[in-house]
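One protein chain is absent from this view; the other protein chains keep their places.
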Amino acid sequence: MTDYAFYLLLGSGAGAVIAMLGMGLVLTYRGSGVVNFAYGAIATWVAYVFYGLRADGDYVLPFPGLPERIDGGDEMAFVPAIAISLATAAALGLLVYAFVFRPLRLAPALAKVVASVGVLVAVLAMVQLRFESTILSPAKILPSEPVTIARDLTVPRDGFWLAGIAITLAIALWAVYRFTRFGLATRAAAEDERGAITLGLSPDALAALNWTAAAVVAGAVGILASPLTQLSPLLFTALYLVPALGAALIGRFTSFGVTCAAGLAIGMVQSTFVQLQVDVSWWPEIGAREGLPFLAIVGALVLLGSRLPTRGSIEIARLPRAPIARARAAELGLGYAATVAAFFILPGGWRIALLTSLIAAVLALSLVVLTGFLGQISLAQMAFAGIAGFALARFADDMRIPFPIAPLLAALVATAFGLLVGLPALRVRGINLAIVTLAGGVAIQEFVFKNPDYTGSIAGGGVRIPKPELFGIDLGLTVKGALFRPAFGVMVTTVLLVLVVAVMNLRRATLGRRMLAVRANERAAAAAGIDVARTKLVAFALSAFVAGVGGTLIGYRFGTISDASYGLFASLTVLAFAYIGGIASVGGALIAGAVTSGGIFFFATQEIVGRGSSANLELFIGGVALVAMAVLNPEGIAGALRQSRASRFLEGRPR
Amino acid sequence: MRAAALLECVDVSVNYGGVCAVDRASLAVEPGQLVGLIGPNGAGKTSLVDAISGFVPISTGRVLFDGVDLARSKPHQRARAGLVRTFQSLELFDDLSVRDNLLAASERPPWWRLAGEVAWPRLGRDQLAEIDGALESVGIAELAGRSPGEISQGQRKLVAVARALATHPKLLLLDEPASGLDTDESAELGRRLRTLLDRGTSMLLVDHDMGLVLEVCDHLVVLDFGRVIATGPPSVVRGDRSVIEAYLGESLADTLDRVDGDAT
Partner (left out) sequence: MTDHGGALLKVSGLDAGYLGVPVVRGLDLTVGPGEVVALLGPNGAGKTTTLLTISGLLPAIAGSVKVLGEPVNPRRAHRVARRGLAHVLERRGLFYGLTARENLRLGHRGGADLARALDYFPALVPLLDRQAGLLSGGEQQMLALARALAGAPRLLLVDELSLGLAPIIVETLLPLMRTIAHDTGTGVLLVEQHVHQALEISDRAYVLVHGEVAVAAASDELVRRRDMLEVSYLGENAL
């Protein structure tokens, strides 16, 4: 038993990090009604700023175009470094609120989720752009000498320090919210914004203050927690954000005390899994750690029925419109022919960029069905794609199932997972569902993709996917010396065409009408005799199928795949670019493909402007564009084009 | 012998976290009847309609439709059984055209056609004719191709009624269909409702427009503080001065006296 006590105590550090991030999420939510998926990224940025200052005294600026860094001479002392870093956190929180979430106050939940994903993508891309070495092993800040608790039980003491800080924070936040006028006002505004305004309180100012405070908490966590493990860009998002969301949900996004306790508990229980693996033969070697927060989230949402408390605010903005596509067969045929021709004419680099765009368009189409038509958000699309990718390896390589059948079967496996993740959608919706899908995606990634039994050893570069072949024609991208073969491009273009037609038809079919009815109003849909639950499941299944097809295409393109091919970050960028293109229309998905990172738009820009762009810069631009889209034009590029066409049409005609 | 009721609520109560919104209310709608449910603001009318249509759970009592206890039916199952409601606030499907709004409510294709439509979406001629019929019956056939965002408040109300009709309801629950309509539109709506009744659709009408309710209903149920305080034909309920004075406000009672006085 001492072993378990040891691991429980050892986990107090991670638990404290989860607890503090969870409380920060609660603070942000109570202050402004936003679930900030970029919260971990704020911690990350501040951590890099702090360790940058400590290492060489340079202060790094996150704005492209301005000087990248301010030279601070030598390495900076601890106190000024921490002061500057926390000030940076405060400024970042305030800026994000003022420029992103304040304008989105009245926007639907979808726009807020999407905007926070945009912030997340932009901040993480900026970390990669600004810091050459992104994997750091910072020195300990808190005292970490071992402390002996009982005979045979000696643990480092920094975990206790962190836990103490977390508990102190919980008490402090509780007291502020309980006793101060600021706290009362925040609680009041969260319950009824109109009521607060009629008393002369400004919900805006309250939100800004809470955002600032939450960002400072994130910054402190970033600095204090980095020495626990290695600091890497995705650390706080991948490792801690999901359990923190779980803790916040258990605290019903209201209670600091419960959130703190839940966070500590999750971290400590996760830590004992190391010993469980040794003691329990069937305990999974990989992924159980990430499975726990997923179960906590699903349990809190589905079983306990705990939801984000609804905020008494006035939501007026609508979701992006989902128009019926008017494309004629001739237009589609022409587009198809032109794309196929491009694969024969264009040089190699262009072909790869075009492929990237076409595959991204397939993934974006999967979100058109789910988000555009049904109005639900998934942050796990890449996980569905990955399931299909690894299933394809199994079917095609191990079982030797031939080409069109193996990828279809693989996509059906993804469909099954889509249904599984969609089941919680029967009980939860909106932001809550986004949280479930994020946790589910992370769990699939850790549990399935990182498991060598399913996905091959990382040393071997992952699993092999045999080349597609149909009627004796080799459709592979590379065949013995022949690189960038057009045949592969033709195959991908054909798949995309079929899916485009199917999704366009779906919009005009009974199922599509039902999805849009559910999206508009679940109550009214049910009152009209529509089975809301079944409609949702069908949409999740179709969406996962399309994403699965995209996953198999990714597999065929690279020939070998590993967990890195379908990461969490990729899921978020898929959503980002799909939204930029226009989440609710087929045309939007095609535009999303074109403007995706590494796609035809950025490649063309590079070719014309000259070298200088990088994947990270493109992602940063994507993140910022996503925020801008969410704030200024929720209908995406496709919507903007539609509007300008419509206005030209109207202006051209006297009324 | 009394005809078997189409809808029967027996001692129905609805509680919201300790607050009793409906308190042991009973009412019945017989086939071919138009029953009005009235009462002051906050009397529990919408809560009762929510309970009948399955959107809030009832804490006591039973709701019987066509002789079947609805305790275990979900809202969409009740709608498919022919118990269809409209909402007080406008709840049209904004991204669908008026015709598609009606289609989404009326079509019940088998699963293989649902799948087939993704390859080849098409609409049967009889299906479209049916939709046009429902629109025609409330007098807005010309709006079929429009989007709900482009039409007037009154027209949107009529689309909501037409959408409910497109599902071939046995009983239509109308929750304040006349709110937001002007006097003429309201009177026109009343005429439409009578026509529908003649064609065999029974209705339960909740509305504040006393002119409309007194004009078109066969039978009235008066609700206050969640309790049924009077039932009967409009002439009886209207004549019951103590009821009206206590629950519709003194001045309106005076008003109604005058209306009666002028009529006789």
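In order of appearance the chains are A and B, and numbering begins at 1 in each one.
Throughout what follows, contacts are C-beta pairs under 8 Å (C-beta built on N, C-alpha and C of every residue); 3 or more make two chains touch, one makes a residue touch a chain.
Here the structure is a predicted model, which means the values were calculated and not measured.
> Could you tell me which of A:T2, A:S137, A:T168 or A:S202 touches the chain that is not displayed?
Per the contact definition at the top, the residue touching the missing chain is A:S202.
> Name, in rising order, the residues on chain B that touch the hidden chain in the full complex.
With respect to the unshown chain, the touching residues of chain B are 40-42, 153, 179-180, 182-183, 187, 208-211, 225, 246, 249-252, 254-255, 258-259, 262.
> Given the full complex, what residues of chain A touch the hidden partner chain?
181, 184-185, 187-188, 191-192, 194-203, 314, 316
The criterion applied here is as follows: only the chains that are shown with their structure count from here on.
> Which whole number of Å gives the spacing of the CA centres of chain A and chain B?
Each chain's C-alpha centroid was found; their separation is 44 Å.
> Using the touch definition from the top, list the residues of chain B that touch chain A in their complex.
53, 55, 74-76, 79-80, 84-87, 91-96, 100-101, 103-105, 107-109, 113-114, 117-121, 163-164, 167
> What does chain A use to touch chain B in their complex?
318, 321-322, 502, 505-506, 508-511, 513-514, 516-517, 519-521, 523-532
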